[in-house]
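One chain of protein is taken out of this complex; the other chains stay put.
Should a chain be cited, it is by its letter among A, B and C, assigned in written order, with residues numbered from 1 in that chain.
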Amino acid sequence: MIKKFFNMLNQPLGRIGVFIVALVVLSGVVWGIAQAQKPPEQPIQFPHNLHVRLGIQCLYCHPGALRGPSPGIPTETKCWGCHRQIAIQGTELPKLAAYVKNNQPIDWVPVAQVPDFVHFVHRPHIAAGLNCEDCHGDVSNMTVYQNPQVINMGWCLNCHRAKTENNPQNNPTSDPAVAAKLEALRVKLTDCSTCHY
Amino acid sequence: MDKKISRRDFLKVAGVGAATTAVLTGCGPASRLVTREPYTKMPEYTYNGLSTYYATTCRECSAGCGLIVRTMQGRALKTEGNQNNPVNLGKTCARGQTTLEGLYNPDRVTDPIRRDSRGSTIVKKMDWDSAIQVVADALSKNRPDEIAFLMGLAPDHLFDLVTDLTKAAGAAAPVRFGALGMFEARATLVQAANDMFGQAGLPFFDIGNADLVFSFGANFLETWLSPVAQTREYSQLRRSNPNRRGYFVQFESRMSQTGAKADEWIPAKPGSEALVVLAIGRLVAEANNITLPTAFSNADVNAAAAAADVSVDTLKHLASLFASAGHPLAIPGGAALGGSNGLQVADAVLALNALVGNVGKAGGVFLSPVAPLTDAYHRPANLKEMSDFVDLLKSGKIKVLFVHGVNPVFELPKSLGLEDAMSKVLQIISFSSFPDETALQSDYVFPDHHGLESWGYQKVATGSSSSVLSGAQPVIVPFFNTKATADVLLAAVQKAGGALASALKFKDELEYIQSKLSSLISEPDGFFSAPEINTFTAFFQQYGGWWKTTDNRVALSGSDALNKTFNASAAQFNGDGDFFLLPFVAPVIAEAGANKPHLQETADPTTTVMWNTWVEINPDTARQLGVQNDDVVSITSSAGTVEASVYLYPAIRPDTIAMPFGQGHTAYGQFAQGRGANPADLLSNSTNEAGDLAFASMKVSVKKIGKKRQLSRLEGVLGIYGKFGQQ
Amino acid sequence: MSALTKPLFAGSKAEEQEDPKEHLMHDRMPRGEMNSMMLDSMHSTTWKYWTVTGVLAAIVATCLFYAWYYLIMNGLGVAGVNRPVYWGIFLVEVVFWIGISHAGTFISAILRVLKVEGRRPFTRAAELMTTFGLVQAGISVFLHMGRVWLSYWLIPIPNERGLWPDFHSPLMWDFMAINTYLLCSTMYLFLPLIPDLAMARDRATGWRKTLYKILAIGFRGTEGEWKNLKTAMNIFAFAIIPVMFSVHTIVSWDFAMATRPGWSSTVFGPYFVIGALHSGMAAVAIVLFLIRSTMKNMKYFLRPEHFELLGMLMLLVSMAWAYFYFNDYLVPWYGGDKWEKILTNFIQTGPEWYLWYLMLFCNVVVPWAILWNRKWRRIPWLLAIVGFLINVGMWLERFIIIPETLTINRMPFTWRLYVPAIEIALTIGNFAFFFLLYMLASRLIPLIPVWEVQEGQESHVLRKIGKARISAVSEID
Partner (left out) sequence: MPKELQSPMDSANPAQDVQGIWGMTIDQDLCTGCQACVAACSMENNVPFVGEVDAGYGRSMQWIRIERFWQGSYPNIKATPYQPVMCQNCHNAPCEPVCPVFASVHSASEDLNLQVYNRCVGTRYCANNCPYQARVFNWRDYMDPRQRPELVTLSNHWNPDVTVRRRGIMEKCTFCIQRIRHAEDTAASENRDIRDGEVVPACAQACPASAITFGRINDPATKVSQAADTSRGSHLLEELGTIPHVTYLAGGA
C-alpha cells in the first residue's frame, strides 16, 4: 500500500505535484522571513553612509546611548542645526525642510527594536567597551538603517556568555580574581531579570 | 517648564504596541510596526529614555502634600512624595498615588462646553475666546451683588485671586466649602480653640511626641485634616523611641481604620462623648489629686458610664492611664464632633488636655502654624453658612454662580435643597475638570487644568510644625483643551474692562502668583531665599514650595480652659429610627476619588470592600433584622432613603449602622456613576453649636427589601467569618 | 500447542446446568458469518445514527470549539477560576479523562496478560476508550493554559532563545507521561486492529476498501505475520502496563508534589491509579451497554457474562478505592496538621458538603449494594447505571481534590469558593466529543475484535468429566 503511494509519487505527475507543494511551502517561508526582515518605510530616506563618511560620530545624533537606555532618534532641531546652512536640494532634504516649517515631528520608525518585554539599556554596553558597529553593523555602507542580524535572545545570550568566558581573550593572565569576577558577571548577565521585568 | 514639549503619543507605544508585541512574541520583534511620535524640539534637559522630575503639590485633598512627579517625554508617569515638603516629608497616601488617573481620566471635560439645558449630557463645544467672553459678560453685565463664587476647600492662589476679584468688584467674598471640611467639623475645632484658648485657629495635635493618645472619634489616619502628616506622627508615636511605645485609645461607636490601630477601642454610645470626656477629666483630676476644676465639676461618672454604655471600671482604668502618662493627648474629631453637641465635645476634649497641662507643650495641643501669605487661619464655610448661601441662591438674588473645585450637589445633604436653589440662578458656570454632578447642573463648563497641569500655590492649614506654602507647577503640557481658571478669570476681567480690569492687571496666572510670592522674598527663616522674584520663583518650583525652617506652631495657655463651665448633656438625635447612623468618609476614595479606577479597586482598609457602598451592621443586629451579608436594605431617615448592601461588621455597636461617604454619584464619569449610594441623602441640615453639620445625629430605620447585591470584597469571607474563620 | 484445562464456569450446581450456548466462547459461529455480522453492524447507518452524530457534532462545534475560541480570545476570565482556586474544572477533566483512559489498557493489557477469556469481545471498545479519553484529557490541558498558543514551549526542541523546559516541574513529567501513554496506547490499539482491518478490507468495497487497504498495511494472515503480530502484541501488552500505572501516578504528582494542604500526600500515586481504574471500568460498562443496545448484532458478542465480569471487577476496584480513600484521610489525621484538619472539616461540613456525601454514595454505596448480587451484575442496563453513578462519583472526587481543596490554603484571607462558568459548556463539549469519536469509530473500525473472538471460540471445547461439563481452553500460542 505504502509502496503504491511511493510509486504514485515516482510518476512524473506525482513528482511535479510534490515539487509544487514544496515550492509553495518554501516560498511562503521565504516571503514571511523577507517580510520580517524588510526595513520599514522611513519618512525620510536618511543616508547614513553619507553622514558617516563626513565624519559625524554616531553619538552626535544618538547621544542617549552614553547615558541611558535609549540612544534616541534625532529631532528635527538636530538635523536643522546643520542643514539650515546647507542647500535644500535632492528629494529628501525638502521633506526635512517641510517638517521644520510645519513644526511637525519626524515619524522615524525605529528599526533596531527589541520587544517591549525586553529592557535593553545602551549605557552599560558602551561602558563595557562595545562599539556601535558590533551590534549595528557597518552603518557607513547603509543608507536607511537595517539590522545586520536577527536580534533575538540567543544572539544576546551568546555575546553575554562569550564576553564573560574565562578564556585568554577575557583573562589573558589567567588571574583567578579576574576569573571569579567573570564568573560573577556571567551569572548576572545570564540572569533572566537582567533584561526581562 | 518649556511649554513647547510635544506630547509623545505614548498610547501607540505602550498600549496597542504592547498588545501587538505580546501576541507575536514567538515571531521576533513586532515593535517595529509601532510608530512613535518624537519631539519636534526636545528640551535640553531631556534625554530619551530618562525621566524628568518636577516638584508640585497634590490637589487631591486640601492637605497640601508636596509631590515629585516623574515624567518621561511629556507624560506624567508616577507621583511620589516630596521629601523636602514638611507636610508629608516624601510620603503620599493612596489618593496622591492615583492622582495620575485623574490627570489622564477618560471622562475629563476636554473642551469648554455649553449645555443645552441643565442636567442634560448634550453639550456644545466652544472655543476659549467665546468662553472667556461668557465669563467677561457674566462679570460685567451683572451687578456685583448678583455674582457668587463657590470654591473648593484648598486655600490656593485661585482662592486668593477670586478674593481679590470679588473685593475689587465689590461682590461677596467667595465661599469655600468641601465635604472633607464638613465631616472634619473644622468650624467646630476652630470655635473650640477660640472658646478654650481664646484664639481662633486650627488646633494642632502633636501626636508624634505624645505617649498616650485618646482619640474621641478622630479618624486621623484616614482623611482627617492632614492624613499623611498624621500617619507619620502616628508612626513616631509608636516607634520613635525604642524603649517606649506610645499607647493609643480610640472612642467611637464603629471601629474605623484608625480605631483598628488602637490598643483599646471603646465603643461609646453615639452622643455620649461629651459626658465621657468630662467623666474621664473628673477621674483624672481625682487620680492626680488636683482640685477639681470648674470645667469638670459637673461631671457624673456613673451617669456618663451609663449613657456611654461603658463600664465605670473601664472609665477608671482609662483615666488612670491618662493621669499617669507623661505626655497624654486627647483629640476630638470625626463623629464625636458631628453630634448636636459637637462643640461641647471639642471644648471638653481641649479642656481635658488643659487638665493634664499639655497645652502648648511637646506632645500636646498647639494651634497650627499660620500659612505664609495670610494673617490667620481662615476656615471654610460651615454648614450654617452654606445653608445661608443656598438660601441666598434660592432667593433669586444671585444671577451668576461660579463653581470651582467643589461638587456641592453631591457633597451637601440633599435636605439643604441646593439643586432647587441652583435652578433659581440664571447662569451657572462651572470650572470643573470632571463631569461631576455640579458641572452637570451648570450652563457652562470651562474646565480648569488638572492639578498636575497647573501653576499655583496652596497654603497649608495644618500638618506641619512650620508654616508652609506648597507650590505647584505643571508637569506636563495640558493633555486636553483646558485652560487655567485663573487665566480665564484674568482674561475675562481684562475683557470686561472697567475698574476691575485695572485692579487685576495681570498678564496671566503666573504673574499673579509671582506678585503674591514677592512678599516672601524678604521673609526671614525661609527654607530658601532669593535676591529677586524670578530666582525665588525658580526655587519655589524646584523645591515645590516655600516654608519656614522654624517651629511656627502657636503655643497657648490652657489655664482659662479649666475655668469654663460645661453644661454637658448627651447629644440630641433627629428622627425616630432604631439605629444611630454613622456616616464616615471612605478612607480610600474619600469624597472625590470615585472616578479613579485604581482607587475604586483599592480595598477599604477595614471592610476590604471595593467599588461600592456598603452599610455596616453588627451581626447580632443583622440576625434580629433577618438580613445577611449582601442583602440590600433600605435605610430611611427623616431626610431621605438610600439603599445599600449589608456588610456584617463585627466591630460596630449593635445600635449603630455606618455608611461610607464617597460613592453614589449620579455623574462624575464611568467609574463613579451609578455606583453605590450617598449617605448624604440621609442627612438633615441640623448643625451643632459651631454651625457645622451634625452629620452623626440621625436616627434611621433599616428595612430588608428582599434584594441581594453582592459586595466585592478583597477578603475571602470563608476564611475570616463563620465556621471556618481563622484569627 | 499446550493444552490446559480450566473451568470457564464453575461453582454452584445451578450454574453447571446452564446452557453452554449462553457463553460466547461456546456459541460457535462460522467465521464468515461472524465477519459479515460485524461488517453489517458497521455498515448500517440509520437516520437515528445520523441524528445523534449530527447533534453530537453540533455540540462539539459550539460547546467545545467555539467556546474554546471564545476562551482563548478573552482569557481565562470567562472561566470560573480565581484566586485561590487557580485550577478548576479543566484540571478535573484532565484527571478524569486520564482516569477513564486507564480502563482500556487495564482490560486489554492486564487481562490479556492474565489470559482472562471473558475479555475477548470488549478489548477493542476499551482500548478505544484509552485513546479517546486521552484526546479529551489533552484538550482539557490546553483549555486550562493561559497562553495555549505558546504551549509548544513545553516541547524540548532547540530554539533561538537557548531555553529548555524545566524538567523539575511535575507538569513536565506529566506532559511527557501523557504523551508517552498516548503514543503507546494508540499503537497498542492499532496492533490488534490489524487482522480485523484486513478482514474488513477483504470484504469491503468503495472508499472503505481504500481506507482499510491503507490501514491494514498489507496484512494477509500468514503464519509468519500472525507470529510477528502476536509477539508485538505481547511486548506491548507487557510494556504498557507500567506505563499505565506510571501515568496516573505522575498525574497524581502534580498534586502530591505541591506544598498544599490536602495535596501533599504520599498515598496519592496508587490512590489515583485505583481511582482511574474505578472510573474507567465504570465507563467501559456504559460504553458496552450503549454499543450492545444500539448497534446491530452486538447482542451476540456482548453478553451478560461479560457484564458480570465487569461487575466483579468494578466491585473489586471499588473496594480498593475505598481502602485508599480511607488511607488518604488516615494519614493527614495522624499527621495532625492544622490546615489538613481544616480542609477535611471544610470538605465534609463546608458549603459544598453534599458533594462529599454524594461522592461516597456513588463510589462506594452504589457498587457495594448492587454488584454483590450476581443476578444484578448480569443486567446490562443496571450495570450501565451503576457505571454512570460511579463516574459521577469519581468526577466529584476529582472536583473535591482540585477546586474544593484549593479553596483552603495557608492564607485564610484569600479563601474563596469556585463557581464554574464556561467550564460547564466545555465539559459538555468534551463529553460530546468523546461520544462523537465513538460514534464515528463504530462505523469505521470493528468495535469487536472478531479475530480474538474467533480465536477464543476455536480454543474452547466442552469436555465431559463424569456428569459435569467442563469448559476447556487450549492455549493457541
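Everything that follows uses one rule, which is that a contact is a pair of C-beta atoms (placed from the backbone, for glycine too) under 8 Å apart; a residue touches a chain by one contact, two chains touch by 3 or more.
Just so we're clear, the structure is a prediction, and the values are computed from it rather than from any experiment.
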item	value
Where the missing chain makes contact, among the chains that are shown	A, B, C
Touch criterion as defined above, residue of C:87, C:181, C:245 or C:451 at the omitted chain	C:87
Sole residue of B:127, B:388, B:511 or B:620 that reaches the chain not shown, by the stated touch rule	B:620
Contacting the left-out chain in the complete assembly, out of B:61, B:76, B:212 or B:301	B:76
Among C:103, C:406 or C:448, residue touching the chain not depicted	C:406
Residues from chain C at the interface with the omitted partner, ascending	74-78, 81-87, 144-148, 150-151, 153-154, 163-166, 168-172, 175, 254, 257-260, 406, 409-414, 416, 419
Sites on chain A contacted by the missing partner chain, in the whole complex	115-117, 119, 121, 123-124, 127, 183-184, 187-188, 191-194, 196-197
Sites on chain B contacted by the missing partner chain, in the whole complex	10-11, 13-16, 18-19, 22-23, 25, 49, 72, 75-81, 88, 90-98, 100-101, 103-106, 108, 221-222, 227-228, 231-232, 234-235, 238-239, 245, 255, 257-258, 260-261, 263, 265, 267, 479, 587-588, 597-603, 605-606, 608, 610-612, 618, 620, 650-654, 670-671, 675, 710-716, 720-721, 725-727
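One rule holds for everything that comes next: only the chains that are shown with their structure count from here on.
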item	value
Where chain A and chain C overlap in contact partners, by chain label	B
Rounded Å distance, chain A centre to chain B centre (Cα mean)	53
For chain B paired with chain C, centre-to-centre distance based on mean C-alpha positions, whole Å	66
Chain B residues counted as touching two or more neighbouring chains	25
Touching two or more other chains - residue numbers and ranges from chain A	150, 152
Chain C contact footprint on chain B (complex, rising order)	25-26, 715-716, 718-720, 723-726
Parts of chain A lying in touch with chain C, wherever the complex brings them together	1-2, 150, 152-155, 157-158
Parts of chain C lying in touch with chain B, wherever the complex brings them together	84, 149-150, 342, 345-346, 349-351, 407-408, 411-417
